[in-house]
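Here the complex is missing one protein chain, while the rest keep their positions.
Here is chain A:
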Amino acid sequence: MSSHDKLVLAGILSLGLLAPPALAFDFGRPATPQEIKLWDIDVSPDGKGLPDGSGTAVQGKQIFADNCAACHGDNGQGGIKDRLAGGQGTLASNMPVKTVGSFWPYATTLFDYIHRAMPYPTPGSLSTDETYAVTAYILSLNGIVPADGKIDKESLPKIKMPNRDGFIPEPEFDPAKLFRNK
């Protein structure tokens, strides 16, 4: 805000004419494109936000053994934390097993989650290529990509997850209808 603007603002305030007064003040500072890039890590189902790079399931197997197996088990099963593989066909049973392969609707979510939150003790410590590789390995454990498969930002959003159509949006907040009339 220039000093002239501030003078005008002071005049307006003294006359009590400003309807929403707070908006006349400056708060915060502009965010630069460079620093937004540092924090802008989210990935959408259409692949928006996926970085350049790639990884294979074969590479991912070793990275998984080194960073993930202690909690999730050697093959994404039998660990102390969430089971990652198997469970397909169990969702309508009395003992549903929710895994990446049986429940997750989007492969992009897997990359996003590993990148932002895993490995649990040191989130963000895997490189982009390592994250693609572990993503490919977990998908291969579920039979969604071949054991020698490779993924990158082009191929990941195209993967159709087995439970992609397993979700019914709550009518009040259905993304397909919510803002249709706006």
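What we mean here is this: a residue touches a chain if its C-beta (ideal position, glycine included) is under 8 Å from a C-beta of that chain, and two chains touch if they have at least 3 such contacts; residues count from 1.
To be clear about the criterion, contacts and distances are computed from a predicted model.
Colleague: The complex lacks one chain in this depiction; which UniProt name from "Sulfite dehydrogenase", "Potassium transporter TrkA", "Ferredoxin family protein" or "Phosphate transport system permease protein" does that chain carry?
Modeller: Going by its UniProt entry, the chain not pictured is "Sulfite dehydrogenase".
Colleague: One chain isn't shown here. Among A:Asp74, A:Asp148 or A:Asp174, which residue touches it?
Modeller: Answer from the full complex: A:Asp174 touches the omitted chain.
Colleague: Which parts of chain A face the unshown chain closely enough to count as touching?
Modeller: Here the touching residues of chain A are 20, 22-23, 27-31, 35-36, 39-45, 91-92, 94, 96, 98, 100, 103-106, 108-109, 112-113, 116-117, 120, 123, 166-170, 172-175, 178-179, 182.
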